[in-house]
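With one protein chain withheld, the remaining protein chains of the complex are depicted in position.
As written, the chain order gives the labels A and B, with residue 1 at the start of each chain.
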Amino acid sequence: MPLTLINMSNTTQPLLNVKNLKAQLELDEGTLKAVDGMSFSLDRGKSLALVGESGCGKSMTVESIMRITPKFAKITGQILFYPKVGNPLDLAKLNPRGAELRAIRGGDIGMIFQEPMTAFSPLHTIGNQIIEGVRIHKTRDKQEARRIAIDILTKVGISNPEQRVDEYPHQLSGGMRQRAMIAMALACEPSLLIADEPTTALDVTVQAQVLKLMRDLQHEFGMAILYITHDLGVVAKMVDEVAVMYLGKIVEYTDVDSLFYNPRHPYTQALLKSIPKVGKKQRGRRLASIEGSVPTPINRPKGCAFFARCPQALEGICNKEDPPLVELSEGHKVSCFLYPEVAEAVKVGTSHPSERHHVN
Amino acid sequence: MDVSAPATEAANEDVYYDIANQRQLIWRKFRRHRVAVFSLYLLVFLYTLTIFAEFFAPYGAFERHSGYLFAPPTRLHFIDDEGRFQLRPFVYKVTNELNMETFQREYVEDRTEQYPLSFFVRRDPYKILNILTTDVHLFGVEEPGVFFPAGTDELGRDLFSRMLLGARTSLFVGLIGLFFGLFLGLLFGGLSGYYGGGVDTFIQRLIEFLQSLPTLPLWMALAALVPPTWSPIQVYFGISIVLAIVGWTGLARVVRGKLISLREEDYVLAAKLSGVRERDIITRHLLPGFTSYLIVYLSLAIPGMILGETSLSFLGLGIRAPAVSLGTLLQEAQNVQAVTLNPWLLIPGGLVVVIVLAFNFLGDGLRDAADPYKHV
Partner (left out) sequence: MLGYFLRRLGYMVIVLALVSVVSFYIVNLPPGSWIESYAIELDNSGLMANQAELDFLTERYGLDKPLHIQYLRWIVPVITEGDFGQSFEWRQPVWNLIRERLLLTMVISVSSIIFIYVVSIPIALYSATHQYSFADYVFSFFGLLGLATPNFLLALVFMVLLLRVFGFSPGGLFSPEYLREPWSFAKFVDLLKHLPVPIIVVGTAGTAGLIRVLRGLLLDELEKQYVKTARAKGVWEWQLILKYPFRMALNPVLSTIGSLLPAIVSGSAIVSVVLGLPTTGPLLLRAIIAQDTYAASSMLMMLGALTIIGVFISDLLLMWLDPRIRYERSN
């Protein structure tokens, strides 16, 4: 199995560049802006996490990248993907059912889903479902595809893979199933792995094993990983950069150290306060929680989406205008009017392009 | 993402519905289902029409018009030969002549004689609801003019009048059958769900057994149990019971399933823990929990009963002459030659389809409405 050695070099190479991505669903009640102008990029071999509460549009973002959103979702913006061979492609412009996109899905981009219970068809063997992808992207030969499937099952730490390959999902434990899921995503050696809450449905002990496995495999295969999670523990252990999402938008975008030691957005600060800290004296103190719940992204009024829940909200400013995402320091972007740079950007009109231009 | 939209919508409606009770909730949801609402009105209209069938029928159901055998539906005119519009519709005199080539009677309009349609005409007397004697009919034309809205049969009887009477039988046999079925279904379903264990297993096996039998042959055999000496009213009830004996199984399953799942509900447990008596739990907590399901199920079961009655009567095993039902009317249409030449004999069949469709739509609408917290 040829190893991709790209991440050994020091120069960073772009792999994915998302610009002003929007995903809108037309419902009877109005337009639901599930993803509302997301921009981020990911280099080869690196990892990025999209963090946020459920319903913030994390999953929709990655489904938009894969173009596997529901039929009635409208995707706009740019999703530049740089495949192993050939020119970069704008995934947003491709036909979601077309051959070009199908070649990338499962081939260059692999995906892990959060529910290993339901992500496998119960009527087909694990092997059948891994081999299916291998035969689409790597080899037409049945025997070879089967060998690759067994190899990859061995790599993800499934014992007795020759036997497991012919078993049905219901015969495997939850942790085993998630490993099989990872094996399925990695079988075609993708350069980008999208992991949608890969450990949420697992026991805590199994979670740690799976995370370690993914980190090891990332080193071995040299692939980039895009994590979707609400678990800041995963973020701390696994990624280089973090994008904090709120209601379809990125509110803070930074490297993992700044996130934990220097969070700037009130929402990020609140998120961090809501996790228990080991070692600190906590006795007698309640964990902080964020007041209220995420509002509906349907027909949302103008202004900062976090306004209603924000402890530091400025009446007359935060609910008048959408705060743009502005770089405060090297690689650290925030969208919050508490920072004069952001307010300045609105006045001058030099805000982040994604917030201004509506490419429809 | 897909989770948040319905959830928030539900949250909004909770606020909106805060003061509405269960029945109002169901009604509001139901009204949004326009086809179902229309079906409800249509059925109310049909039941009214058939309850007062004698009033709405221009002729008696057994009255023979010997000069008008197999007469086609009479055309109602608004514009006369001179092209004048008349607000009051009228019919022309109808005469028949024998076509010497086909040897078929052919009916033609005699345009020289007009008979305007009159309302509240006095003709033969009848009893409303078997109580009040009167002779007023909603509409009719003056003799010797005739008005057959749906044509006549081989004996020259007005099909429209017979259809109203027949629909009454069919609509109510369905209801009465349903009533018996409801009784059996509640009884067995209740026993099954309440006692569980051996009783449950036995009743479930019985139901599986009954459901695996082909319905119609079973109905046929059971209908033969109704003695030929019985009066029409007795036959009527007999057939209803026959329909119910085969038809209760589905209801019993629904009742049992619902009872079992309700027993597990938190609010029932809460009631038990706070020391509410068992009978109160059943009447105050369990029954309201499934009356809505019951109504839904019933509205979907009626068409089955009606189809059963029509089929049996069509085969000559159900309602018997002189009683009339939509099935017996169609039985007269069994002769293919006659139907081909006189296709209006199939009109009662059209009415069956309309009734069954209406009940189905109504049931669908009720099913969606019965669960006001479920957002499809």
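Points to keep in mind about this one:
Criterion: a residue touches a chain if its C-beta (ideal position, glycine included) is under 8 Å from a C-beta of that chain, and two chains touch if they have at least 3 such contacts.
Please read these numbers as outputs of a predicted model, since none were measured by experiment.
Check B:L43, B:V141, B:L222 or B:L362 against the missing chain and you find that the one touching it is B:L222.
Within the full complex, the residue among B:Q24, B:Q234, B:T291 or B:Q334 touching the omitted chain is B:Q334. Not every partner is drawn; the one left out touches chain B at residues 209, 211-218, 220-222, 224-225, 227, 303, 307, 310-311, 314-317, 330, 333-334, 336, 339-340, 343, 346, 349, 352-353, 356-357, 360-361. Interface residues of chain A with the unshown chain, by the touch rule above, are 63, 66, 68, 97, 101-107, 110-111, 113, 115, 118-124, 129, 132-133, 136-137, 168, 170-171, 184.
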